[in-house]
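Sending over a structure as structure tokens; questions will come in a sec.
Here the complex is missing a single protein chain, while all its other protein chains stay put.
Moving on to chain A:
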Amino acid sequence: RRNRGGLLNQRSFIVTDPERSFPGQRSRSPRRKWQLLPGRNRFYCDGRIMMARQTRVFYLTLVLILLTCGLFFTFDCPFLASHLTPAIPAVAGVLFVFVMATLLRASFTDPGVLPRATPDEAADLEGPTGEGVLNPPPRSREVLVNGQTVRLKYCFTCRMFRPPRASHCSLCDNCVERFDHHCPWVGNCVGRRNYRFFYLFILSLSFLTLFIFAFVITHVIIRSNRTGFLSALKDSPVVVCFFSIWSIVGLSGFHTYLISSNQTTNEDIKGSWSTKRGKDNYNPYSYGNILTNCCAALCGPLPPRSGLLLSTTVLASSPPSPLPPLPPLPPLPAPPPPLSPPPLLPLPLSPPLLPPPPLLPLPLSPPPLPPPPLLPLPLSPPLLPPPPPLL
């Protein structure tokens, strides 16, 4: 490992941490930048995989999908392939691969975490100090976005004014760009960088569950020619599975609506762009037509991770190499004035709004529960978790 450069070079990966090592002593253990990131994330594969702290529900999601697909492939597919067509397991296989790829991608991708403000930046916002006491900045700042007034809130944890559409996730303790919601089933926040993967995951999962459901019913029907339809049906918990599918399909429909109107779950829940708030209230981020909104959300350019989170970057808080000697400048009239805070509008505190829920109630991300395949008789109804309430 070689230390290749200074302030301007992002490619080196040896890190010395002057903030934590004792003065005059070199830090012994080289560290990556992501290891110094505050916040409650977990990193794997040298910072390339980034997830929330609580990943138990994510493993449950994996187990549920693998188990039900495994059972479908083992017990239903041989029958269906031989009696109907081998295209059925082939299509199910493709859908399954797509579901797994998008799930892993949604879970492991950095959602668009904003690095916290450096001490200098925070001090700049907080204004001139008096006797070592920092004045906290106003709670919010208003900006005009495409003609619509948007309030930017100050984040006390990250010590910066959040960009529009960003929100602070209290579970991961980070500000995330274009924050949608924190999904425990995926084990990560859903934000700017992984929203499309999340959407494609729930969409493909809807198709997969509907596909499996349809062919299990087909299997039941075909078998019922021998044993009688009602007796075959009563042995498979179709009714329970119908509600689960409804939840996933409903969630996909909800997110399709959000994408086509270019809103986040957060904004929709708070009713930020609803006309109930005001006659002239509109969504300033929407491109105007559904097709552009969809294309932008799903096929638009994907921003890379913020520089501070790349695994192969060097910590650049040490002073750079000496600058070339300054050419003669005209004499300075006066020492530079102290940094003044940017002009902020004094605003009354906004009435308490619904705080953005970092963790949505379960109904919005139900567990994937496709119907279990028809097992050979005698069949006892398998233990299933109670169906989640409808959206």
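Assume a contact is a pair of C-beta atoms (placed from the backbone, for glycine too) under 8 Å apart; a residue touches a chain by one contact, two chains touch by 3 or more; residues count from 1.
We take it that contacts and distances are computed from a predicted model.
The unshown chain of the complex is recorded in UniProt as "Golgin subfamily A member 7", chosen from "Proteasome subunit alpha type", "General transcription factor IIH subunit 1", "Golgin subfamily A member 7" or "DNA 5'-3' helicase". For the options A:Ile49, A:Ala81 or A:Ala101, the residue in contact with the chain missing from this view is A:Ala101. The missing chain, though absent from the display, is touched by one residue of A:Ala52, A:Leu114, A:Val220 or A:Ile248; that residue is A:Leu114. Of the candidate positions A:Val63, A:Ala87, A:Ala214 or A:Cys295, contact with the unshown chain belongs to A:Cys295.
Contacts to the hidden chain, counted on chain A, fall at residues 7-8, 10, 97-98, 101-102, 105, 114-115, 117-118, 120-121, 124, 143-146, 150, 152, 160, 163-165, 177-178, 197, 200, 284-285, 292, 295-296, 298-304, 306-308, 316, 319-329, 331-333, 336-337, 339, 342.
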